[in-house]
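Complex shown without one protein chain; remaining protein chains in place.
And now, subunit A:
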Amino acid sequence: MTEARFEYGFIKVGFTMSVSSIDAPACVDTLAVAHYQSSRRKRWVSMLLLLPLLAYTCVFFALPIGMMFYRAVSNPELLQAFPTAIRTMVDEPAKDSTALPTDRVFDALEQDFINAPSNAVIGEAARRLNYENSGYRFLVMNTARTYRTPLANPESQSARERLAAIDERWISPQVWEDFRRASPAYTPYYLLAALDLKQTDQGVAPVEESQRVYLDLTFKTLKIALIVSLLCLLLGFPFAALMVKASPALQVLLFLAVMLPFWTSLLARTTAWIVVLQDKGIVNTLLLRFGLIDHPLPMIFNLSGVYIVMVHILLPFSVLPLYNVMKNIPPHFMRASASLGAHPIRGFMQVYLPLTLTGIGSGTLLTFIVAAGYYVTPTLVGSAREQMLGYFIAFYTNTTVNWGMASALGLVLISCVMVIYLLAARLVGIRQIAGLR
């Protein structure tokens, strides 16, 4: 019996349980088994129903995110271009970091240049090495080009001399230090760079002041997202309250008004805002006409333009959770508060507001998360100074094809959002944020 149980155990869990339960004297166990067996079919069906979504999520969500994590630390370029040189360098380490590598390393490097699988591989390696110090691209590409033609002075004694003849820098310890740092299969380089840090001989250190951009960028992104979500809350709260109290006809109208940005094409919507807000746009013309201002107010292609347009687009993310919560607050709570002697304002502060907290929490959080990842709108209605993290992620992905940097910045964005989500979950409760209570 034990054997049979074992054999089937790998195939079918249900069967294992039923066989093992024969030995069990307690009738509670038989009941549990009977329940398990009777609901087995239902369980299979529900699993089957879940399967397509699960597969979809794995392939198109979990996998890309995992790949992004991998891309942020993966560093294959030098290994692909100079495999033997790097292997030799690991086998025969230099005496100290300032010393040049052994002759065998130079021989291997020369062979790698000669046997390079393709120009593209060398190009990738040149680009990667160039991140360490600009100028290395020329060094690598020039050396590769030289090796493709018959050697200028083949009578030279060693690979080291031949390389030095092509470019003196090949015998500079600095180059080899950078080469060594850029060669491992995995590197913290991109992640550190995304935090304005770099690896040095002494360990991790901040980059030069003139090159610090990403931390500021991250703070700016979070600041814009925060201000946008607070503005959305400020505008959305009374709006949602009005929606709850409005007559059905007005309710439909208000609902349409708040959903309108969702139903308009992004470009049409943004263009409309440009028309309205530009120097000779409707708003400025009216203000000038009535003599309220002397010069047109700059309202677009700057920070205020970003705020105005983003608040407009993201308002539904704040209003709908608020509406959902307010709709479920029975009106008799405020009546009860009044009957107990509370002025309407005190009643609002002590009864109504606390009951809407979950809506405030989930709505603001949702707005914040969406706003933090915004990229197209700031690109269209902001100036160069208002670009957010999303813009740079797109820039590294599309323009410079620097997947490592794009992934690292993506990770920074995800981490910021996760930290804020966890803080909110801690403060308001995760079920409330998910809208389950």
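Rule of thumb we're sticking to: a residue touches a chain if its C-beta (ideal position, glycine included) is under 8 Å from a C-beta of that chain, and two chains touch if they have at least 3 such contacts; residues count from 1.
The rule we apply is simple: contacts and distances are computed from a predicted model.
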(request) Pick, from "ABC transporter permease", "YdbS-like PH domain-containing protein", "Spermidine/putrescine import ATP-binding protein PotA" or "Cation acetate symporter", the protein name that UniProt gives for the chain of this complex that is not shown. (result) "Spermidine/putrescine import ATP-binding protein PotA"
(request) With the full complex in mind, choose from A:93, A:238 or A:330 the residue touching the hidden chain. (result) A:330
(message) Under the stated touch rule, tell me which residues of subunit A contact the chain that is not displayed.
(response) 330, 332-333, 335-344, 346-347, 350-351, 354-355
